[in-house]
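Starting off with a structure, shown below.
Here the complex is missing a single protein chain, while all its other protein chains stay put.
Chain lettering (A and B) follows the sequence in which the chains are written, and residue indices restart at 1 in each chain.
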Amino acid sequence: MKWNKMLHGGDYNPEQWLDRPDILAEDIALMKKAGINCMTLGVFSWSMLEPEEGVYRLQWLEDIIDRLYEAGISTILATPTGGLPHWLTKDFPEVMQVREDGGRNLPGKRHNFCYTSKKMRERTKEIDGKLAEMSLRHPGIILWHISNELGGNFADGACHCDECQRAFREWLKRKYGTLQELNKAWWTTFWSRRYTDWEQIHSPTPGGECLVHGLNLDWRRFVTCQMTDFLRWEKAALREYSSLPVTTNFMYFFKPLDYCEMQKEVDVISWDSYPFWHKEKDEVPMAVKAAAYHSMMRSMKKKPFLLMESTPSAVSWRNCNPLKRPGMHMLSSMQAVAYGSNTVQYFQWRKGRGAFEKFHGAVLDHKNGENTRTFREVAEVGLRLAKTQKQIVGSCNRAEIAMIFDWENWWALEDAAGPRLDINYKRVFLKHYRAFWEMGIDVDIVNMDGELKDYRMVIAPLNYLYKKGYADKVERYVESGGVYVTTCFSGIVDENDLCFIGEHPLGKVLGIRSEEIDAPGEEFRNLVDFHGKWYNTGELCEIVHNENGQTLAAYEKEYYAGSPAVIKNEFGRGNAYYLAAEFEQVFYNDFYGGLMEEMGIENPLSAKLPYGVTISERKGERDIIFLQNFRDENMEVETAGRYEETDTGMLWEGKITLGAFECKILQRMEGKVNE
Amino acid sequence: MKWNKMLHGGDYNPEQWLDRPDILAEDIALMKKAGINCMTLGVFSWSMLEPEEGVYRLQWLEDIIDRLYEAGISTILATPTGGLPHWLTKDFPEVMQVREDGGRNLPGKRHNFCYTSKKMRERTKEIDGKLAEMSLRHPGIILWHISNELGGNFADGACHCDECQRAFREWLKRKYGTLQELNKAWWTTFWSRRYTDWEQIHSPTPGGECLVHGLNLDWRRFVTCQMTDFLRWEKAALREYSSLPVTTNFMYFFKPLDYCEMQKEVDVISWDSYPFWHKEKDEVPMAVKAAAYHSMMRSMKKKPFLLMESTPSAVSWRNCNPLKRPGMHMLSSMQAVAYGSNTVQYFQWRKGRGAFEKFHGAVLDHKNGENTRTFREVAEVGLRLAKTQKQIVGSCNRAEIAMIFDWENWWALEDAAGPRLDINYKRVFLKHYRAFWEMGIDVDIVNMDGELKDYRMVIAPLNYLYKKGYADKVERYVESGGVYVTTCFSGIVDENDLCFIGEHPLGKVLGIRSEEIDAPGEEFRNLVDFHGKWYNTGELCEIVHNENGQTLAAYEKEYYAGSPAVIKNEFGRGNAYYLAAEFEQVFYNDFYGGLMEEMGIENPLSAKLPYGVTISERKGERDIIFLQNFRDENMEVETAGRYEETDTGMLWEGKITLGAFECKILQRMEGKVNE
Partner (left out) sequence: MKWNKMLHGGDYNPEQWLDRPDILAEDIALMKKAGINCMTLGVFSWSMLEPEEGVYRLQWLEDIIDRLYEAGISTILATPTGGLPHWLTKDFPEVMQVREDGGRNLPGKRHNFCYTSKKMRERTKEIDGKLAEMSLRHPGIILWHISNELGGNFADGACHCDECQRAFREWLKRKYGTLQELNKAWWTTFWSRRYTDWEQIHSPTPGGECLVHGLNLDWRRFVTCQMTDFLRWEKAALREYSSLPVTTNFMYFFKPLDYCEMQKEVDVISWDSYPFWHKEKDEVPMAVKAAAYHSMMRSMKKKPFLLMESTPSAVSWRNCNPLKRPGMHMLSSMQAVAYGSNTVQYFQWRKGRGAFEKFHGAVLDHKNGENTRTFREVAEVGLRLAKTQKQIVGSCNRAEIAMIFDWENWWALEDAAGPRLDINYKRVFLKHYRAFWEMGIDVDIVNMDGELKDYRMVIAPLNYLYKKGYADKVERYVESGGVYVTTCFSGIVDENDLCFIGEHPLGKVLGIRSEEIDAPGEEFRNLVDFHGKWYNTGELCEIVHNENGQTLAAYEKEYYAGSPAVIKNEFGRGNAYYLAAEFEQVFYNDFYGGLMEEMGIENPLSAKLPYGVTISERKGERDIIFLQNFRDENMEVETAGRYEETDTGMLWEGKITLGAFECKILQRMEGKVNE
């Protein structure tokens, strides 16, 4: 898939206003004013497209697509499975999900379909086929948007119905072959949980089995597998007629579904981004989180992705929904682009009059038409994208550093009853990631299946579970000269969540032997001296024996004072670092800062960045540097080079001044300051 | 209904002691000592009155009524539907409620009947008829007390059974006629929720639909409607024989049921008041709340009401149940009277030996008979009521100011997913109300259906939903010279919870155009300068354009600094005030204080009241002024007049000294101080 422009637009629900042609006409006029070139249609339109089973009403949709096309606006067309029509749920309750507690949902809400249900699949195939067939007649359509935010059922993302139970058992039979193998993998001799008949197996549930971690882990895998199969099913229905690319809109680090698996089925990654800006005065934690999400979306295919939804003003579903401050909409949009997005799409174009999202931020509100700050700020984004798209659209970030974020590890780690029950993978992961954000150095976020050799450094925090072959891959990587950083509570279990016995699978590479892990209470927190500076430790402190490496820092307090907390081990041509404890943020900044210096990696401006300012870079014919200021005040960055602003042509030498919440798009010019 | 005396008494459960004639005899003797003249019988007596289906045992009740009557004590007789007998629930489970989650309750507790159930209504009609027939023989009975605290099921006050679902659909058919109209009103095109068959409609439930606000709103209306219909059903059963007035005991601002609708079916308003005194040293917040509740009960019919329950000492159902401090029982009782009550009734006369309310405050405890502080304080109330009833009983408060408190607005506002999910109507409403309480100025509390023209000022905080015709009524009111105060997040939706589009329905009257509403986080709070003093703003800050009026205060901080926060608009012969933000309490005190001064409205003593002291006034042949001190220390009030204490005849000139927790009952004398 190749577009030669940046997309700008969003979710559009004209079906709510079919009785108001004046409003539909105003929509198109204002889209043009706002620099919109692409709209998403059809999300949640099932009951309007198929008002009764087998009765299709597509004309209204076709008309809108054509009118948009005439106005120079493309269409991303959604399949409507995100919301089920009442005729379907009333007559075929089996299409609705059964909850973890065993109760079947009633009709309503979203994300309420069973992805296994034969009836659901039958009706899906029909409506998707109709849409695909129709699409051939409308050149305005450029992309399929399958369903919507799959799995977002505000619970475990799963259906527990009888059809799903049967499918789960079949999946297990295919995986294990015999119950003997399954019992071994799940360690069912514990607590007398041995299965003697496949029919005894049930999905994990609080009212029954939920403490057999192997079962829990396989169930999560199955849910991803089955949801992906549903995605594949919808794609196949479209492919009967259409060869247009497909996507489905992901959501952040979404625990119920392994996006690294699901993404294999789509042609382009897209996702919905809703950072909670202005939660506090310090916007950095939120900016870091958003940057990480964007980076992961890009890293999955190592290609530009699509920002499929974002709010032009505020959301309406948090407890407190502050308005985006002036400039933040531009900055937030450019941040997405900076990390690899080729679009800025919104939810939603116009606020509806009723129901749950009537106050959700939109380009157009209920009363003020174009006379709003929001509209003006959206139009500015449109203008800027149009000005810069030639330079940006073909470029993409290329990171030298990879961080491992793996769903299977996430599931197993947070399910473990170990030193703490509240271990938060994402929280710790983001502390490591933030060090690079603060330095303005791009990082790829990949799972354990990824190729490591493209990277100069690989970081794997809390890497509790090792997939089959992972330890070997890391060993080869370090041996060949790679730098590998990992932490306490890593290399504990294999792919079945069975503890490794005997020795640590990377013991030789890391040069350590681990004895025990402390989870010190608040009053027992420790600290270390690392290169002459003191750092507090956090929720975990592992007591390890340095068997071969160099102790860079040791614990200062408690009975394990003197025991190593940071160990460096040379292995082959590379180096491995073991961080035995969790640390406060500043440790990670200094630790990785030192490594970057050693390795000669720096940000694209070779600049020391003030707090709140970061850089991301898309490589292309000419590299595009995004210099972003997340502080609500002017900031200065000292550089040694000369840079041109891509959209304005303005030149900067040496010191660059950024306005509050400003993102500059820069290209390096030949020469240096004072040359 | 007209009584020439103040009632004093409470809930009496002699059926728990029928095997103890000594105790029943002691009861009557001590009632006389305590100045009791009215007892409530029969609440929860069903299993004693009808031990088996169709078998009635009323004699014990008749005997008690007669013995009370002989002792000069009237009876308020309850219908027994507050508690279901086991024979009914065992054989006819359909009389019990089905919860929101779809499960049917088991027998037990209270408030557990389905108000729609045919069986329930059949048995209710029978027992109520028997009681009504019996009542003809007993002149002691003066009032019917239908059921008990209807809807208080500790959940949503509703039944979700199949009979109710059918009744709901019939109610909707009558309201909307066609599904097309219903789909339009509920905006069901959103998320593909269009109904194509009435049978698809189900009450809102967390396991199904709960995000279609139109459905949620209509369901709440239906619940009130159906509960009111049950009340009407009980009244009709009584009316077969009895023409005595009826009431049902309400509870505070009770969200599940729109009391403004229900009150139409009763002859006199009664309610159960349980303020949490001594929760903190500052009793003002609680006194304000209690005053508001009393005021609303009075305002519904603009007539005296009945305090039907209150505790003589402590309650037993809060986490922490402190004893009423000396004097608080008198003050709390007089406060009810001050705002319009013609009774002081207690729950309960005597503590039972077993089950849930055995420790609930009572006039008599388990062991000490009349030898308790509680008994003595109750007797003092009896004495004081007897002394003052001639002056008080025919009088009633007449307010010049109305505040709008409307259930439909409450439901819609707090269901909205808007700038905040935690908007608390009652909390904000009480901040406005408190300004008047602190000034000692009476306020009526009415809903949007009320007549406005009787009032000099109308205040409508967070008036999110406008009922049909409301905007027109307000426009006429202001045009004719009324003063109207409203706030941000008002005039947003119509009676179907559909957003107004185009313009604010009171835009011309208020002189504003609203652009967006901020819900600033803690670190982003704003402030305004109003008449030279600084005030903090609260959880909402609306950004409005002053189109026509006078900006009285503007925001000081954030990007909307300088934007108007308080706007006055002259319209016709009146004035409208728009408070664009929520403010801290002192702003409301000063804002309304200034308005009162401008309008020449003052409290009955024309006095500046010290903190913790307030005044309420009942108008009659001679006006009765209740000067209340909610502080646990002596307080002084400077007046310019001469006053006589109604019960003691004591005279006060100029300065009046109040004891700790004292309420003085005063009448104005001719002349002024020093005349």
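Definition applied: contacts are C-beta pairs under 8 Å (C-beta built on N, C-alpha and C of every residue); 3 or more make two chains touch, one makes a residue touch a chain.
On a predicted model such as this, the values are computed, not experimentally measured, just so you know.
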{"item": "Of B:Arg373, B:Lys390, B:Lys468 or B:Lys608, the one touching the omitted chain in the full complex", "value": "B:Arg373"}
{"item": "Contacting the left-out chain in the complete assembly, out of A:Gly9, A:Pro322 or A:Pro520", "value": "A:Pro520"}
{"item": "Per the touch definition above, residue among A:Trp186, A:Tyr252 or A:Phe583 touching the missing chain", "value": "A:Trp186"}
{"item": "Hidden partner chain, touching residue among B:Ser313, B:Asn409, B:Thr486 or B:Asn526", "value": "B:Ser313"}
{"item": "In chain A, positions touching the absent partner", "value": "102, 185-197, 199-200, 202, 205, 207-214, 416-422, 496-504, 513-524, 539, 558-559"}
{"item": "Interface with the undisplayed chain - residues on chain B", "value": "13, 15-16, 44-48, 51-52, 80, 82-87, 89-90, 99, 103, 105-110, 278-281, 313-314, 316-323, 325-326, 351-360, 365-368, 371-374"}
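By definition in this document, only the chains that are shown with their structure count from here on.
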{"item": "Centre-of-Cα separation between chain B and chain A, whole angstrom", "value": "50"}
